[in-house]
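Excluded from the complex is one protein chain; the other protein chains are retained at their positions.
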Amino acid sequence: MASVTYKNVFKKFGDLTIIKDLDFQVEDKEFLVLVGPSGCGKTTALRLLAGLEEITEGLITIGDRVVNDIAPKDRDIAMVFQSYALYPHLSVYDNMAFGLKLRKTPKGEIKRRVTEAAEILGITELLQRKPRQLSGGQRQRVAVGRAIVREPKVFLFDEPLSNLDAKLRVQMRAEISKLHQRLQTTFIYVTHDQTEAMTMATRIAVINKGILQQLDTPQVLYDRPSNLFVAGFIGSPSMNFFPAKLSKDGDGIIVDTVDFKVKIPSKHAEPYKSLGGKEIIFGIRPENIHDPEFAPPNIQGEKIAAKVDVTELMGNETLLYLVSGKNTFVGRVDPRSKFHVNDSVQVVFDMDKFHIFDRGTEEVIR
Amino acid sequence: MIRDKDRILNLILISPSILAVLIFIYAFIGWSIRVSLSKWKGLTPDYTWNGLNNFTELFADPRFAVDVRNTLIFTGVFVAGSLLLGFFLAVMLDQGLRGEGFFRSLFLFPMAISYIVTGVVWRWLMNPAMGTRLSGLNLLFSYIGLDSLASAWHTTPRWGMAAIALAAIWQMSGYTMALYLAGLRAIPQELKEAAQIDGASELQIYRHIMLPLLAPVTLSALIILGHMSLKVFDLIVAIAGKQLELDVPAIYMWQATFDGLFYGRGAAIGILLLISVAALIIPYIRFTLKTEAQQ
Partner (left out) sequence: MKGLRIGKNWLYLPLIGMAVFYLLPMYVILVTGFKSFGEIDLKTMWNLPRGIALDNYIEAYSKLAPSLWNSFSMVIPAAIISSFLGSLNGFILAKWKFRGADFIFPFILFGMFIPYQSILIPLVQFMKAVGITGLAGLAMAHIIYGIPITTLTFRNYYASLPQELLEAAKIDGADMLGIYRYILLPISLPSFVVVLIWQFTSAWNDFLFAVVLTGNTDWPITVALNNMAGRGIISWNVQMAGSLLAALPTLLVYIFLGRYFLRGLLAGSLKG
């Protein structure tokens, strides 16, 4: 049981800064997901914690112990690797037992822990097999099993599901979540897949270019992204962005994209009142764009003229790829919508659910 | 820091090997260079400075001229023969015929044998005797009515080295075959299929697709075979003993040093051999390591 703290952590390779001033705390028993595009430094952040990379600057603590100079084996962590990294010459049993044997754990104890972990993961009948005789999903379980038997303070996962097919990934996602509830231990999990992050995490840390962008619960991250990057990264399809200018219109504030104008409802307008003429980016998620015929009642709607470029029927919803002047954007509308390709239509923006970002700093304005 | 202990252990474990390589290769090369610049002739070492005299003498030495000529003939015949034969065999084995494994093993087994054994056997196969004492390959030719093929083999004036190269081709062409076969197998099947669909004939596929893609293999083979021919020694000794007509630098080095006790000259020949091998191999190592680093 332990919390993990990154304190002003930097990682540099020569002139290249991979991690820049990472500073946050992971609470005990939390399931923290580090998410970001590939090459953003999230894996490096995890490897620093594991002790596989040396920290250039700053401190990392596990519990109340600074681990900067402690060897990986003495950090009381276990790690599941992207490629699983199973020892090809050892049986499943021996793969799981290896770490315990090196720690001179008594034979009986090793046996108890391996059997128990195998039962949790449903791989009891595979214990005598070699890794090459296992399917991808089974290897994945063994890799998790190898971590479980160690009974570590912190579990580290480095994109563990990225080599599995889509169906298995969904299944393993649920199993890892269940495992977290069962083990009641700190999990730190790296992925580039925002769906994985949203479904599993108690909190998500979004990282880009080695910098922590936002650390919050999935819901807050989704509803109140603190900058343009987080807004675009979380959610699928991504949020629509329109370069625009704020302008005053009597008492109200208007977002002017050149191609269309929308009025900010007065109850949300307060933060923008003094910003007339400011260059901004206006953001709205696809699900907050509606076909007027099926728009929910009582929303603060603004009608926009657009042309339908492509429609994708998903069954439970329809994705509309729309064009308005220079802007292209996506609406996620009711499947009963009768919009067709090349129709000139009117769509409704739900103006209770918009986001405005400073075009210079890309930070949210609210 | 964390890995200091391992770092020191690494150095301790690898240093005996590095030390051995440093002494037995680099220090010895330096030592050889020193001997090549000395007057040492006779049983007792004599490091009296002799400048480049051993080298200039060699360049004026008709025997060394013969050596260079012989090496060129051997290299030309051996490298060209092994490459062509090896490529030909590899292409045939690449056709997915039954018995491929058998033929592959057959073409490769001479590699497992020493040059000495090859030489002893080929000496009898290339018996140059004519008339009633006809034997070896010449006898075989007369059996099948191809008497005109009968040859003086390695006793042919000036071109005797070509016969020695034939024995070397017998021994080494399996190696080039293996290199080419591995290269051919590494070319994705889809490329062949794409060319087929583009309308290329089997022959055109090899000419326009495979051969260019195999250029790196050819280069490797060329360099490895080339540097082998510069060093050839055992094979010639076993086929022909140490005759002047079939002399090469390695044999001259041997005789100058251990029979003639002219250490200075022997070392000079050794150094010249080293320089020619290095000219071939150093660019190759650099190129290979660079491409490896890029991957």
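Details
As written, the chains take the letters A and B, and residue 1 is the first residue of each chain.
Basically, a contact is a pair of C-beta atoms (placed from the backbone, for glycine too) under 8 Å apart; a residue touches a chain by one contact, two chains touch by 3 or more.
Worth saying up front: this structure is predicted, and the values here are computed from it rather than measured.
Of the listed residues B:Leu52, B:Leu84, B:Ile113 or B:Leu244, the one in contact with the hidden chain in the full complex is B:Ile113.
Only one of the listed residues, B:Val66, B:Ala80 or B:Val121, touches the absent chain: B:Val121.
Hidden from this view is one chain, which touches chain A at 50-52, 71-73, 77-79, 81-83, 85-89, 98-99, 102-103, 146, 150. Where chain B meets the missing chain, the touching residues are 5-7, 9-11, 13-14, 16-18, 20-21, 24-29, 31-32, 35, 45, 85, 88-89, 92-93, 95, 97, 103, 105-125, 127, 129, 132-137, 139-140, 143, 170, 174-175, 178-179, 182, 220-221, 224, 227, 230-231, 233-234, 237-238, 241, 249-250, 253-254, 257-258, 263, 266-267, 269-271, 273-274, 277-278, 281-282, 284-286, 288-289, 292.
Keep in mind that, in the parts below, only the chains that are shown with their structure count from here on.
In this assembly, the C-alpha centroid of chain A lies 59 Å from the C-alpha centroid of chain B.
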